[in-house]
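Shown next, in structure tokens, is the structure this report addresses.
What you see is the complex with one protein chain gone and the rest in place.
Coming up: chain A.
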Amino acid sequence: MIPRHRRPLGAAALLLGVLIAVALSLALGANPLPLALMWDTLQGGGTAESQFVLGTRGPRTLAGILAGACLGVAGALMQAFTRNPLADPGILGVNAGAAFAVALGVALLGLDHVSAMVWPAFGGALAVTVAVYLIGSSGRGAADPVRLTLAGVALGAVLSGVTTGLTLSNPEAFDAMRGWHAGSLLGRGGEVLLGVLPFALIGLIVAALLAPGLNAIALGEDVARAQGADVRLIRLGVVVAVTLLAGSATAIAGPISFIGLMVPHAARWVFGTDQRVILPVSAVLAPLIVLVSDVLGRLLIAPAEVPVGIVTAFVGAPVLVLLARRRRARGLGALR
């Protein structure tokens, strides 16, 4: 953890990192642009070719920023809410629901382009999270995190089984789904991003409102109640925000693994445990990592590409293993 008075410096470094990542994401790829030409093009000049290249890399970069920010914040919310440092926004069944709806859309309606899959994905994610919440919160008492997690895992398993069955009996659906499952930022048009943006923004705002309450919950629910926090309301808020955020991210990019898990960890590690700090840091750090992973994916086997979701798994998994190997991994001990 860095000392409190150095935090502004850390924040500045983060922002600089994002700027560099955005520049790299715009410049690098199968057809690299020199920085000067890129700058020219951004201001309206440049060649026809450079305009075309930026026309595809621009939305792709925006998609990375939006999906990344959503995943980072959703992950931080999930981990604070469940007080489980290994919680991932996908736990509530978002990915399984989105995948199921996309597979249905491809098999029954013949959707064939990633832009057309955004809304089924979003709707599926939303519907499944609501179902998970209903199962997890039925009966007496509020929805407690353990029950929600179990409900999410269980419902996710059912849906993933049905999705696999659906795709294995329908070659077109299989072909579409094997691409969607990898998680990619490619071919997401600007209008798609604009459509998802309002939901993501609402999610981010709700998350920002929740931060102080999450700090109280971190001390245990009884303490939180004693401090005057409305635990029930906070839980509902977290589920709403995570649904909107993870749903938006999955709708845009498909399932991108490990960002929601790793980024809040890193944020906690460097900036301490205050949720009012962790949430914004996650919102900035996650896009940085998504963009860098995306750029790596373009360069690794150029001129072909590795989808970003696969790169993030290979970046995130080793970090997780390292964390587990440290003798007293900070925060991980809470699980024992």
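As a convention for this text, contacts are C-beta pairs under 8 Å (C-beta built on N, C-alpha and C of every residue); 3 or more make two chains touch, one makes a residue touch a chain; residues count from 1.
Here is the rule we go by: contacts and distances are computed from a predicted model.
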- [ ] If you had to name the missing chain as UniProt does, which of "Chemotaxis protein CheA", "Iron ABC transporter permease", "Cytochrome ubiquinol oxidase subunit I" or "Phosphate import ATP-binding protein PstB" would it be?
- [x] "Iron ABC transporter permease"
Open item on the list: From the list A:Met117, A:Ala151, A:Leu185 or A:Ala267, pick the residue that touches the absent chain.
Closed with: A:Ala151
Open item on the list: One chain is left out of this view; which of A:Gly17, A:Pro32, A:Gly58 or A:Gly179 touches it in the full complex?
Closed with: A:Gly179
Open item on the list: Using the document's definition of touch, tell me which of A:Asn31, A:Thr47, A:Ser115 or A:Ser169 contacts the absent chain.
Closed with: A:Ser169
- [ ] Kindly note down the residues of chain A that lie in touch with the hidden chain.
- [x] 86, 107-108, 135-136, 138-141, 147, 150-151, 153-162, 164-171, 174-175, 178-179, 181-182, 257-258, 306-307, 309-310, 313-314, 316-318, 320-321, 323-325, 327, 332, 335-336
